[in-house]
Every structure is written in structure tokens, then in C-alpha cells.
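Only a single protein chain was left out; the remaining protein chains are all shown in position.
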Amino acid sequence: MKMTHSETKSARISGTPLGYRFNIVGMVGLSIILCWALVAIFAPLIIPYPVGEIVDLDYFGPMSGDFWLGSDYLGRDMLSRILMGARYTVGISLAAVTIACFSGVVLGMIAAVAGGWLDTLLSRFLDALNSIPSKLFGLVVVAAVGSSIPVLILTLSVIYIPGAYRFARALAVNINAMDFITVARIRGESTLYLIRSEILPNIIGPVLADLGIRFVFIVLLLSGLSFLGLGVQPPYADWGALVRENIGGLPFGAPAVMFPSLAIASLTISVNLLIDNLPQKIRDRSE
Amino acid sequence: MNNRVLSLVLSRLLIAVITLVIVSVAVFFATTLLPGDTASILLGQAATPEAVEGLRKAMHLDEPAIFRFLRWIVGLLQGDLGTSYANEMPVADLIGGRFVNTLQLAGVTALFSVPIALTLGITSAMLRGSPYDRIVTVLTIGVISVPEFMIATSAVLVFAVYLKWLPALSFANEVTSMTDLLRVYAMPVITLTFVISAQMIRMTRAAVIETLNTPYVEMALLKGASRSRMVFRHALPNALGPIVNAVALSLSYLLGGVIIVETIFNYPGIAKLMVDAVSTRDLPLIQSCAMVFCLGYLLLITTADIIAILSNPRLR
Amino acid sequence: MNDKITNWTRSDDAMVEAAIRRGATRRELLQMMLAGGAALSAGTLVFGRAGDAVAATPVAGGTLRAAGWSASTADTLDPAKASLSTDYVRCCSFYNRLTFLDKGGTPQMELAEAIETKDAKTWTVKLRKGVTFHDGKPLTADDVIFSLKRHLDPSVGSKVAKIAAQMTGFKAVDKQTVEITLASPNADLPTILSMHHFMIVADGTTDFSKGNGTGAFVREVFEPGVRSVGIKNKNYWKSGPNVDSFEYFAISDDSSRVNALLSGDIHLAATINPRSMRLVESQGDGFVLSKTTSGNYTNLNMRLDMEPGSKRDFVEGMKYLVNREQIVKSALRGLGEVGNDQPVSPANFYHNTELKPRAFDPEKAKFHFEKAGVLGQPIPVIASDAANSAIDMAMIIQASAAEIGLKLDVQRVPADGYWDNYWLKAPVHFGNINPRPTPDILFSLLYASEAPWNESQYKSEKFDKMLIEARGSLDQEKRKAIYNEMQLMVASEAGTIIPAYISNVDAITAKLKGLEANPLGGQMGYAFAEYVWLEA
Partner (left out) sequence: MANLVEIRDLKVEATTDSGRRVEIIKGISLDLAEGEIVALIGESGSGKTTIALTLMGYARPGCRISGGSVSVAGKDMTTLSEKQRARVRGTEVTYVPQSAAAAFNPAATIMDQVIEVTRIHGLMGADAARTRAVDLFRALSLPEPETIGSRYPHQVSGGQLQRLSAAMALIGDPKLVIFDEPTTALDVTTQIEVLRAFKSVMRKGGIAGVYVSHDLAVVAQIADHIVVLKGGEIQEVGTTEEILSNARHPYTRELLSAFEPKPREASDPAESAPAPLLKIENLVAGYGASKTDGLPLVRAVEDVSLRVEKGRNLGIIGESGCGKSTLARAIAGILPAAVGEIVFDGEELGRSARERTRDQLREMQIVFQYADTALNPAKSVEDILERPLVFYHGMNARARSLRIDELLDMVRLPRNLRHRRPGELSGGQKQRVNFARALAADPKLILCDEITSALDTVVAAAVIELLKELQRELGLSYIFISHDLSVVEAICDEIVVMYGGKKVEDITPAKINAPHHPYSQLLFSSVPKLDPAWLDNLEQDPELVRAYCRR
């Protein structure tokens, strides 16, 4: 039952400028992400102590005047290590998740539109890639190419492309059966056009939600891979690696292991809150 | 079983064979790329050139890798998984026991986590938009963002060290009575449930919400059906397809992904076996483990598709 | 290895006694010692010392469960292939050696009744009578010859092929005596024969997974990478073992291993991480830490034949740059002794006590680096978890280097395949050396010009000549003098920095008694299973 707007009279309530409706939860998520991004950019300027320097006599020291977040297992200042770690966790994970989801979604749509042998080939290949354990994959990459940040980003994205592919392909197959695709197809449109402007707008919502979940998994896998010696080189460390190397402090509830985990949780939750509450474009324009 | 499901199973078998071939070739090239071979790694620091040559000849590793791989494939076709380079024991024995352990852990975890995840997913779909729904969403994200080894280690600290209720290590082979089973599996299962339930909860919630908006659910409401009857008798049977798929994907993680839980609880499963195989460049063992993971993965998604077909009369 | 704590005076002793009587907590005790800078000598059971006044009488019975730190499908019961502590412990429980080293480091007789020589070149070994293998076969000279000879065959892939190469001739004089002739005279043969790899196996054995030896336990279960179980050998030729059965497995995650001990699942957790010490202490008296400094060390090697090691001043500068006290205190948490850049550890009789470790002097280091012209451009330093605490040491050195403008680019590489791809090959890299009983083995393996593991490519004829000379002489005084001078040469000329000798700490439940230190390594030289017992 559609609402015909032309003749209804109505009270105009909250509609904000720019024609977008923002909700608070989304804004909270966005602000947390922005502040972590700022930290990542300006970390070298704002850290109280050099990241590698051993500054505290004791290890797993409590929060104190000169070490706001206590000290780690070697006696280095935890606050500076978390701030510097932001650059790696935020930067690498966001880059990796965007690459993984972008290529996964594009491949998924191509497979759905092209169908036939290309679809089976892609699906089978990515299924196979999915069953190779990530440790073997990580080791091969380190052995073949050596370890550096770009290699780490590529490895993380390749590990997560099959998942994004499977999800996007399932969505795209439904859209592909719609009539407006048939109309476009018999107009003679190219596969690229079908994907870019006919299918993508319809599946972008769920794909973003999937991106949110995948971001969380990538942040955790990042620490696993750098543990293998792939990527973030000492004395720097991403948050996941900070938690792993300070796990010894867990029995005493040392801040050194609590704060990196809180940092990870804050980042992952805010990313997902933002994605679940993206600002909706107000289309209800009664002129 | 009518022909529709049969034809699906047959086509899936064909697909499985193709995927297995791709996996084994990919794993083969990956392993040959890794530096060093079993001989040099076993000798470790004592790896002087002649010692490595001598050992390599003894383990007939001196043949080029491609021949060994082909011989392994021929052996596979006759059902022989070959012998491990590292300890000359038949790979089948090495994998056998540990694969049963992995299945046991995966089974207990599934029995424990799937019902919880489904209930949480369905209830949050039924009460979508309510504070309960929002709490469940935030909690799911929060739980999975805590690193796995942190959950496991804190569980051990609290329950085994301080409270001494549960054993810190879970030895699968000492389980005699039911209480033993519960005590031994409690912590690894809790940790794994934390890790795999997030994906299931979100997928179930989305699938149930989608079916709740359908005309036949509205029709049930107009027949005076209560809220729970609407969800369980009308929405759920039709949402089974996507839900079962999400469950299968999450469970496939339990085969190869549980390396951290196996290490912390010292649980002898095949995830750790694969890691050992990779670090000793034990080609037959790596190949066999990769096959097991791939078969497990394909088996799970095929069963998920079959359940989806059986649950939907239109396809049956 | 003597009990002397190098700078521990009578008054310190009294102070400790008083503190314990006052009921000082362990934490204060440790604090006091660290503050006092007392370098704890090897092998003293410091914490248990004040308690064991009454002579301990062993209690029979019980199942002993212990956990090592690493296991994989490459676990083996073949003594020649044993590569990790896990393998050594299992071999010690199923097999025996001709000799073994006691607490003091002097070789004692085990399967051999007597080992004599006149010229340190041909040795006659008389075997003990009445010893049988688990499968009932009596021990004969052929078994000994088979066990020693097989190390020379490359297809066996023995870890001590290099050392065994010097045994050129074997002869079975009669059923109970064996005559061994060496390539060149070596007075240390009895000590060499006490190494784990020279365990005696039955003649002609091929399938070692049976574990058919003469040892204290008979193999019941052996699953590589999972666990092993041995039951008490009824007709064991020695007294003991005290426990009925012995289960051994590995938990690679440090905190899990400690947690398993604290929750009562295991009686001994081997090689715990220094950082977990505080957790064990916080559990009160139910648990005891047993510390042994046995000569295991992690060292920083600079190849003298490659950039930047080829610049003399760079090597000198680095030796001054390493803050040894901080490494011992932060990286090893006090569980180690400051090293003086030479391999013979204080636990060894020939340790050169006069050779003082190089003091931490950043200014002098900077002076050398400026002369070498290495300030400014990044110098890659390869480190990995394969050499324990290497990465922590690397970061400490990197931090002090940064202060004087030297840019050390620490590269963490996977432990997987480290010994094969990076060790001995990278210009500047970390290594880790397991304890060896005699300086002769250490020098011939690590510093001789043709040594297989010459980490820094240190070449000196004078050094090689002294090595041969010391090896053959039976005169202890002369040998000690030569070894002292050789240690001095290594410390000043070789390109390796040995910041500290790492103490190995095993954590045990108070109920486990009879555990003593041993120069061959932790867990009582890996042979604890035979000697310990479990109190009720």
C-alpha cells in the first residue's frame, strides 16, 4: 500500500540539512574511529616515551603518574606502545579489509553475472584457497617475498577474499534474476556496467555489514601473522601482538594486557556500530 | 531420497574431486616454496652439508619433489596416505587418533554453541529494535573482538588455577564418566563457543527477520497465531536454508582454525598436527591434513545444502 | 659445578636466614638479592635450601606427570636424532649411558664399571655385569659398539656426528670390555660419553619407537607430538625408580604450562618463562622454583667476513654497547649470569673467573662507531623466537643504540627454519647454544677455524694449535691455563657477544622431592624421572 504524497498534508519534523538522517549511535562509532585514526597519524608526536626504551624498573607496573597505562613485560611505557600500535592495527586492518571486501565483492558479482564456467572456476578456486590453513599461507608468503607492511596487508586480504566472495555472490545471484537486469542485458550493456550500477547499489548494505564482521577477524589474525615474523617488526607492535606478549600479566590483571584488549574492542565495536547505523539518505521529499 | 537431492550430491562429489585436486596442487607448490626440507630441519643446528645429504638419501628425499608428490597421489588412490618423513610412522595412524579428537571437540562445541547461537539469533529477531536486540548485537561484536588466546588463558586462570574446579589440560583419552567429559571439555568448548557463535547469531537474526516480513507470516498473525507460534511454525522452517549455511561455515572453522585452543589446552587435534607438519616440511602429512580439512569443509557445506533442500518442499 | 656463589659472603648468608625466620615473603627475598646485585651461582636450590634440614628419604609409588616446552611430530626415541629437551627426558627414562655427570660435573660410572687409558688415545671400557634390556637381552660389548658406531653413518642423521667422528676404532676385547681408539688424544672421553646422544641401544635396532633400552622405565605409550608413558622397570639393575609410572608431554604455551602446574594437573613444568615466575611465587609454598645455570646462552653474532662485522671498530663498539646487567634484569628477569663473551659458563670447572665482562659504556661505543663510520645508516639485525629471549635482547640493544644515534633495524623472522636459513648466514644475527660438558667440545664446534658452527668466522691458527694441545694433555693445571687464555682470545677477538648465561627454571610442586641441579641442563640434566619421588 503505497503512500501517494502529492495531496497529504503533514507536519514536518526532524529532517536535517544535507538530506541525511544521522543517528547518535552511528555518530558515536564514527567519532571513536576518527579519534583512533588521528592517534594513528600523530602518534610519533604525542607519545611520552620512545616506544622501545625501557623506562620502568619493575615490569607489569601499575598505572602511575609517569606511566599512565602502566608498563609492559620489559618495563616499557604501555601508553606509547598502544598509541604507536594504533598506526598498525587501524591502518593495516582497514586497508586489508577494504581490499579483501572490494575484490571479494567484485569477483562475486562477476561470477553471478557471467555465470557458467567462469562462475564454477572462480568458486572452486576460492573454495580451495579457503581450505589452506592461514599459517601455511603466511609462512609461504614470508619465505617467498620476505616480510613488510604491504606484504602483510596483501596476505591478510587474500586470506579473507573467499569469505567475502561467497557472501557477495549469494546476494548478487538473487539480484541477477530480476527483470531490470534482463532489460539492461538486452539493451546490450557490458558486464562491467551491470555490476557497477545495477547490482552493486542493491547489495552494498549487507556487504558493508559483512565488512564490519570481517574487520574484527582481520584485526585478530594480524597479531597471529606478526607472531609468525610476517610484518610489524620490533620494537613496534600492533595491539593484538601487545596482548599476546603481555599475556603473562593476565593473572595480576596488569594494565599492560587489559588496555590493548580494550583498545581492540573499542575499535571493532565502533566500526560495527557505524556500519549498522549508517546515515540514511532522506528520500521522502514532499516539495 | 528423491532425484533432486541425489543429483545435488552427485554434482557435489564431482566438485569435491576438482577442489581436492586444486588444493593438493596448491599445497604442493606452497610447500616446495618453503626454504629447507625435512632433513635440514630435523638436523636443526647440527645440519652440516654432508649430514643433510646423508639423511636426505636415507629418507629418499633426494628425488625431485614432483616425483614424490606423484608417488603420493598414486598411493592415495590405493588408499595409502604414505609415511611421514619426520618419524617414519604411517600418516594414517598419525592422523587417525587425532582426527577423532578433533571431531569430538567439534561435536561437543557444536552441540553446545549452535543451540545458544540460534536461540539468541531468533529471540533478537523476534524483538528486533528493542534494547535486548541492541545488547545482543553489541555483545556479539564485543565477544569476538577479544583475542582467542586471551579468553582461553583467562578461563584457565579463573576456573583451573584459582577456583580449581576444572582441569587446566583437556586430555581426550582419559574421559571415563560423563562428569569427566564435562570437566575436560568445559573450557575449550566455552572458548570456541565465544569465537564461532557471533557469525551464526548475526546470520540467523537476518534470515528470521527476512521471513518475518513475508505475507504468509502476516497471514498466520491474522489467523490469531501467537508471536512464538508465528516464528517457530512459520518463519523458522523457511529461514532454515541460510541459517544452516551459516552454521556450516562456522563449524568448518572448528576443523582447521582451532590451533590456539589446541595449544593452550594441550588438546591433541589435527590443527596442531598440520602446524607441526608445516614446520618439519613433512609433505605427505601436510597433503593428508589439507585433504582432511578440504573434505570436512565440503562435507559441511553439502550437508547444509541438502538440509536446505529437504526443508523447502518447493525444491524437494 | 660448585656451590660457591661467586660474591656471596658469610654475612649475606646470615641475612637470608634472618629474613626467612622473620617470615619475609619470597618477593622481598628476591628483591633483596637483586638489589644486592648478588649473581646467584648455578644450581643452588635457593628457595628450598633453608627447609630441607632433615635427610630426605625417598617414598615409592605414584604416577609422575611432567610437561616440557616443545614437541612435534619429529619427537623421537632414537638417542642419535634427539634434538629437544623432550627427546632427552624420554631417552634418559628408557636408556642408560656409559657414564653420567653428577651435581659437581665430574663423570660417574653408569653402564661402564671402569674406563681407563694411558695415553688418552686408546680407552678400555669394562661393562657392568647382569644388566638386561627391556626385551630381556643381556647388555654386551656389541651393543656398545653398535650404539657408538652408528653416529658415523650419515643416513642416521646423528646430531653429534662431528664429535663422534674422533672415535675411529672399536674392538670387542671380550663380552664385557670394549676398546675405543681416538683419532687424536682427548682426555675428555668419559665426559663426552655422558652426553645424551651416546645412550646405549640394543645391537641392530632399527625401529626406535619401541624405546627398548636398559633404562628405569619401560615404554608403554609413545605418540610423537602428543605424549609418552613409561612404567617402572621391574628388573632395573640400579635401585629405583621411585615412581610407578612416568608420563611426559609438552605444552608449548608458557602460561598454560604454568597454569597446568598450579592447577595440579602436572608435577613439573620445565623451562618456565621468567615472566611467569611471579605467578608461581604468588601461589605461596605449594610450589618451588628450581634454577640451574648450565651454560645455555643466546648470543649476538657479527660475521667478521661480512659488512659491517668486517669493520673492527663496529665489533668493539657493539661489545661496549650491550648493557648486560639490564638484559639479565629485564629480559631474563634476574634468571641468568652476566657473560664475558666466551662460551665456557661459570658452571664449568674450566671457567676463567679472572676474565671480567665488558662494562656497558655507550660513550666508548659511540667513539668506535664514529671511527667505523656506521652511524646513520640502518644495520639489519636478525632475531627470532627460535633463540629464546633473542627478540627481547635485540630490543634492549636497539634502545641503547638509538640513544647514541646508531640505527639497528631489528628484523623478527619466523622461528620456522631459522637454524637453516638465517643462523650462521646473516651478517648480524642471534644464535642459541645448548650446554656442552667440556670446553674442548665448545671450542672445536664453535671457534676453531674449520669449526662447523663458527658463527662469526673467527680464524686463528694459534687458537687451533692451543685447542689440540689442551685436548691431549692429562695434566689438569696445564689444561686450565691453556683454556683460560683461549677464553681471553675468544672474548677479545671473536665477533660474538654473549651477554649472559641463561638460567633454566623449572617449576615443581612441593610434593616432588629429590630434584637436584645438573650441568647438562634443566630437569636435573633431563634425567629427573629416575631420581625424584612424590610425597603423599
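Think of it as A, B and C in the order they're written, each chain with its own count starting at 1.
In this text, a residue touches a chain if its C-beta (ideal position, glycine included) is under 8 Å from a C-beta of that chain, and two chains touch if they have at least 3 such contacts.
These numbers were taken from a predicted model, which means no experiment stands behind them.
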| item | value |
| --- | --- |
| Contact set of the excluded chain (shown chains only) | A, B |
| Touch criterion as defined above, residue of A:Gly65, A:Gly116 or A:Gly188 at the omitted chain | A:Gly188 |
| Contacting the left-out chain in the complete assembly, out of A:Ser31, A:Ser148 or A:Ser197 | A:Ser197 |
| Full-complex contact with the absent chain, from B:Leu118, B:Ala220 or B:Leu285 | B:Ala220 |
| Residue ranges of chain B at the interface with the undisplayed chain | 213-216, 218-226, 229, 233-234, 237-238, 311-314 |
| Contact footprint on chain A, counting only the chain that is left out | 1-15, 21, 178-180, 182-189, 197-198, 201-202, 280, 282-287 |
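What we mean here is this: only the chains that are shown with their structure count from here on.
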| item | value |
| --- | --- |
| Category of the chain touch graph - line, ring, star, complete, other | complete |
| Pair of chains ranked first by number of touching C-beta pairs | B-C |
| Far-end chain from chain A, centres as C-alpha averages | C |
| Averaged-CA centre spacing for the pair chain B and chain A, given as whole angstrom | 23 |
| Chain A: positions in contact with at least two other chains | 139, 143, 247, 250-251 |
| Multi-partner residues of chain B (at least 2 other chains) | 34-35, 149, 153, 157, 161, 278 |
| Complex interface listing, chain C residues touching chain A | 254-255, 273, 275-276, 278-279, 282, 326, 330-331, 333, 383-384, 391-392, 394-396, 398-399, 402, 409-417 |
| Residues of chain A that touch chain C when the two form their complex | 50, 52-54, 59-60, 73-75, 139, 142-143, 147, 226, 228-230, 233-235, 247-252 |
| Complex contacts: residues of chain B adjacent to chain A | 15, 18-19, 22-23, 26-27, 30-31, 33-35, 137-138, 141-142, 144-150, 153-154, 157, 161, 198-199, 202, 206, 256-257, 259, 271, 274-275, 278, 286, 290, 293-294, 297-298 |
